[in-house]
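Below you'll find the structure, written out as C-alpha cells, and then a few comments.
Let's look at chain A:
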Amino acid sequence: MNVLAALPHPVFAGFTGAFEFIFSKQESSVTGGKKVGGIEQVLELAWTQTYVSLLALALAFVIAVPVGLYFGHRGTGELLAVGIGNAGRAVPELALIAFIAAIIGVGIPVLTIALAVLGIPPILTNTFVGVRQADRSAVTAARGVGMTEFEILRKVELPMAVPGIMTGVRGSTVNIVATATIAPLVGVVTLGDFILGENVYGTNGVLAGAICTAILALLFEFALAGLQRRLTSKGLRLQAQ
Partner candidate 1 sequence: MPAAEATEQSQGGASSVSYQGATKRYDDASAPAVDHLDLEVEAGEICVLVGPSGCGKTTSMRMVNRTVELTEGDILVGGESVKRKDGPRLRREIGYVIQQIGLFPHRTIAQNIATVPQLLGWDKDRIRARTAELLELVGIDPELSDRYPAQLSGGQQQRIGVARALAADPPVMLMDEPFGAIDPINRERLQNEFLRLQADIRKTILFVTHDIDEAIKMGDRIAIMHEHGKVEQYATPAEILMAPANEFVEDFVGADRALKRLSLMRVRDINLWKAPLARAGRPTSEVRAELDRPDVEVPYALLVDDRERPRGWLTARDLAGDTVPATADAPLGPVLETGDVMRDALADLLQGESMYAPVTDHNGAVVGILSVEIISEFLGSPEAKTDEHAAVERPRD
Partner candidate 2 sequence: MTSLAATPLAAVGEVGKGFIHERTGETLPCQARPNHLFCWDWATENIHRYGTPTLQQFELTVISVLIGFAIAFVLALLARRFRLLQWPLLAGTGILFAIPSVAFFLLLLPITGRGRETAIIALSAYTLQIIYRNVMQGLANVPESAKQAARGMGLTDRQILWKVELPLAIPEIIGGLRIATVSTVAIATLAVFAHAGGLGTQIYSEANLTFPTAIILAGGIAMLMALAFDVVFLTVQRFATPWRRVEAV
C-alpha cells in the first residue's frame, strides 16, 4: 500500500492508513490491547452485510413481485402501487432503523424485516409498471390462443415484466445495502461498524469502512446489472435497440 503513500498529493496520502487498516490489524486505544481491522474482520463484516442484505432482498422479492404481478395483471390498484413506491422513497432510513431498534428490539430478524420494508416499494412499483407496459396486443393474442389467465401471467406478462422487475430489484438493493450500513444500530455488525465506531477504529477505520462499503455496494450493482442483462429475453433486447 506504500504505492499510494508515494503519490505526491496529500489526498492520496489520506487513504494509505485506511488501506493499511484493511489489510493488517491495528492497535486500538479503547479495546484494551485487542487489535482491530485486518482482512479477516473486514471479510467477516462484509459477509454479515451481504448476508442480511440478500436475506432482506429475498424477503422483499417474494412479497413484492407476486403482489405487483397480481395488480398489474388485473390492471387495478395503480394508485396504491405507485403510491407505495413514492411513499417508500420518503422513508428516512435512519429514522426507520432507530425506530425499530427502540420499539421492537435488535438482531438479524428485526433488521431483515426493516430492510425488506425499504426494499419492497421499488420492486412492487416496477413490477406493476412492467406488467402494465407489457405489450397489450400480446396479452390479447395469448387470450385468443386459449391460454388461461395464469398462463398469460406466467408465459407472457412475466417475461415482458422482467426488465421492470430487475430495475426494481436494483433500486431496492441500493436501498437495502445502504441501510445495512447503519445496521450496527440494531446490533448487527456490518461494515458500517467501522464507520460508526470512530472511537474504536480510528479515522483510518472509518475511511476503511467507507471504502469497503462502497466496494460491496458496487459489487452488488454490477452483479445485478449482469443478471438483468442475462434475464432479459433476447427478443426484448433486440426490440429496445
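Behind the choice of candidates: all candidates are chains of the complex that A comes from, given by their letters.
The criterion applied here is as follows: a residue touches a chain if its C-beta (ideal position, glycine included) is under 8 Å from a C-beta of that chain, and two chains touch if they have at least 3 such contacts; residues count from 1.
This one's a predicted model, so the numbers in the text were calculated from it and none came from an experiment.
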| item | value |
| --- | --- |
| Given options 1 or 2, the chain of this complex that touches chain A | 2 |
| Residues of chain A defined as touching candidate 2 within the complex | 10-11, 13-15, 28, 30-31, 34, 36, 44, 86, 89-96, 98-99, 101-103, 106, 174, 177-179, 181-182, 184-187, 189, 192-193, 195-197, 199-201, 203, 206-207, 209-211, 213-214, 217-218, 220-221, 225 |
